[in-house]
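What you see is the complex with one protein chain gone and the rest in place.
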Amino acid sequence: MVSCATLEQAGRWRWVGVMTIFACALVPAVPLLWVAAEGGGGGGAWLGEGFPGGLRRSLQVAVWVAGLSLVAGLPCGVLAGLYRFPFRRVLLALLVLPLLAPPFLWALGLSMLRTQLALPPHSLLGGLGGTVLAFCSGAVPLTLFASMLASQTLSRSQTQAARLAGGEMHLCLLAARHAFPMAALAATLGAVLTISDPGPGQIFGHEGAASQILISFAASYDFSLAARQSLALAGLALAVALPVAGWLAPRLSAGLLARSAFLAEPGASRAAGRLTLVLVCSVIGVTILPGLAGLCLPAFRDAPFERAWQEAARTLPNTILYGVGAGLLAMVLGVALALCAGRQPRLRLVALAGVFVLFSLPPALGALGIVRLGSEAGAAFDPVLRGRFPVVLWLGLRLFPIVSVFAMRRLGAAPVSWAQAAALHGLPLRIYFLRILAPWLLPAAAVGGLLAGLLGIADIGSMLLLHPPGHGSFPLAIFTVMANAPESLVATLCLAYFGLSALVLALAWALAGRISSFPARS
Amino acid sequence: MSALVDMNGVSLRYGDEPVLEDVSFSLNPMDHLALLGPSGCGKSTLLSLLAGLTRPASGKITLDGELVSESGRIVVAPHARRIGMVFQDLALWPNLNAVENVRLGIPRSLEPSRKRQADRARKALDACGIGDLSLRKPAQMSAGQQQRVAIARALAIRPRLLLLDEPFTGLDLAVKSRILDEIQSFASGQQITLILVSHDPLEVRHLSRQVMVIEHHGIAEQGPFDLLTRSPKSATMRAMALHLAAP
Partner (left out) sequence: MTPHTVFHAALAGAAIILAGCGNPSAGSKGEVVVYTSVDDVFARPVAEQFQAETGVAVKLVPDTEETKSTGLLNRLIAEKARPVADVFWSGDPVRAAVLKANGISAPYRSPNAEGMAGGFSDLEGHWSALSARARVIIYNRNLVAEGEEPASLQAFVDPKWKGRACIANPLFGTTTMHAAALFSVWGEDRARAFFDGMKANEVAMLSSNSEVKRRVAAGDFAFGLTDTDDASVALGEGNPVGVIYPDAGGDGTLIIPSAAVLIANAPHPDLGKRFIDYLLTAEVEQTLAESEAAQMPLRPGVPVPESVKRVGDITAMKVDYAALAPLLESLSNGYLKKWVDQNMKP
């Protein structure tokens, strides 16, 4: 019988597990990386002449996005985790909306708003500013939710002690310090995601390295160059991510004592609640409403709801399937990675660095790899490599790092003595996992899985390449209809998409509220 | 009478830091031993070694003549040693109620049927005076009630050796006295050998007959408590003697 104490001990199985999971995530990219290895340098520079400039612009954007996400997301998230405030559920649901849509769509909304407001092209809603703002629409909520979750892992006794020591301000500062590693991680993830997304840069004329890769794919059809550029991007992400991962890795494991694993309820301080409300509304007002308004306002001129409903009816079931499937797979892989990394410092460092590298790779690399594998593998492999399953598979493989980050933090907070007590009493590992560890990890894994599912649905590049004919997703339909569709139709589709998604999220939230939350609250 | 616990030349390091160096002692059946020493001296680690939760770097540990741990190796798994332990932080599983906390701690090898496990768990909770709270989760209990659940879980498996790692921290005197009496009568009635880690002379006096002081990674002195307090050699015993002598 495998002892539960194994979960708290070093072992070769951990390295095997971590490497296997990352290998699975990288396998789809192998066909194109192979092409890169075989292909020569071609004419001109090995990475293309425009690539260094694109890299510079990408780094610029990434640094701004990380900084702004941290500055806006951390305090908001901490306060949202510590205090109740009016319209909490509605506002938090609004914050999720940007994650549903590709940053390209958000950038388009901002650009359309700028046009509607007759602002000059070089205003804040243009160039670097517009690009950063478009990416912040997703990165700030990501950081906010990470901070919120982290602040909610403070124990009741810790919050009470902080309040006694210095009141609410002291509690907020303590919570901010406690949440900072997770917030920094989420902000860095958000920044890394900007590197692999060409969208907003294309719209606002601030094209980054991802645009260069898109050109290699979509204009030159030079897979070899695209793969080399992707590898270079991954190398850069690794170089930037390693010091961040090195700093963060030890801070992800701050185990609570079992006596302390009873968490605090959100507090009811009126002043703090009002402040939280103002801050959250400000975040929504700056990062979300402009893009949403730009996208959806034309719908109020002349809304072809019937056409929009047709698209929704055609694509919504598949959209839900892809999102839920990707989220579940991401949860399984993310929790598995967190369990394998455990509290081992070196493994956590490797896991974090690997997470950043995976995120920096353009989605098309893996998606095209799966298409190629599907073509060359033969009809016997169609159930795995063609159809809807590879869409779920690829999105889950691509986005499980989000879940792993949340799960690592949550697992790090679990008391060591739980596994020791289980080992001493001969509790089978399966029972320990199902009855004790999984419920502990569930809140973090579920939030991570939800975010992964939403981001997966928004990945239209992968969707376009992998979806079986006739089974596209709603966001993909918006993008394929967008070209030369009337603005009002695009706006109505966006409105329908966000509205229906909000409904689905509300139902999921209501369902989650009925699940006994863990640990127990007084 | 052959020793129940025999620790011979056991050493352990965490990285470059020595924790225990060449520790040897033995314990007879039904002995009650208190482990004393300054914080961080290795008392909890010693319990962890006995429980099989930590591997010794060198030395041997036998239980009732059977080799259970040796250099770098756990020979007998923790759950096969019939050891009950009350952890310093109690290690109660928060999402399970009291009866489930105790029931899951009863291995199938002891009680194959789930119903009998549940019965045994309820009996253990009743014996600890907490039967009426069996459906409550730990967060819904006071500290004293949680400690009783932890003790019930340790006693439910009818261990031959009971390890108590500062289990009474934070309890008021009345509750502590009551629990101490209960453990004392249990240990005597069930013929359980007991090792207690504590800083409190009251607990030590109440539960143990023998005392062992760990200082500077090894055993500083051991013997009957009263004798050691009369002529203390270690800093710990000197402090304890002073505390007892204070008006």
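Order of writing sets the chain letters: A and B. Residues in each chain are counted from 1.
Definition applied: a residue touches a chain if its C-beta (ideal position, glycine included) is under 8 Å from a C-beta of that chain, and two chains touch if they have at least 3 such contacts.
Computed from a prediction, not measured in an experiment: that's the story for all the values here.
Interchain touches from the omitted chain, evaluated on the whole complex, reach A.
Of the listed positions A:Gln9, A:Ser157 or A:Gln202, the one in contact with the omitted chain in the full complex is A:Gln202.
When the omitted chain is restored, the residue from A:Arg386, A:Arg409 or A:His425 that touches it is A:Arg386. Of the residues in chain A, those that touch the hidden partner chain are 42-44, 48-50, 53-54, 57, 104, 111-112, 115, 118, 121, 127-128, 198-199, 202-203, 205-207, 214-215, 217-223, 321, 324-325, 328, 364, 368, 371-372, 374-376, 378-379, 382-383, 386-389, 392, 434-435, 438-439, 442, 460-461, 464-465, 467-472, 476-477, 479-487, 489, 514-516, 518.
Methods note: only the chains that are shown with their structure count from here on.
Averaged C-alpha coordinates put the centre of chain A at 46 Å from the centre of chain B. Contact residues of chain A toward chain B in the complex are 1, 3, 5, 257-262, 415, 417-418, 420-421, 423-427, 431, 435-436, 439-440, 516, 518-522. Against chain A, in their complex, chain B makes its touches with residues 48, 51-53, 77-80, 83-85, 87-96, 104-109, 137-140, 143, 146, 153, 157.
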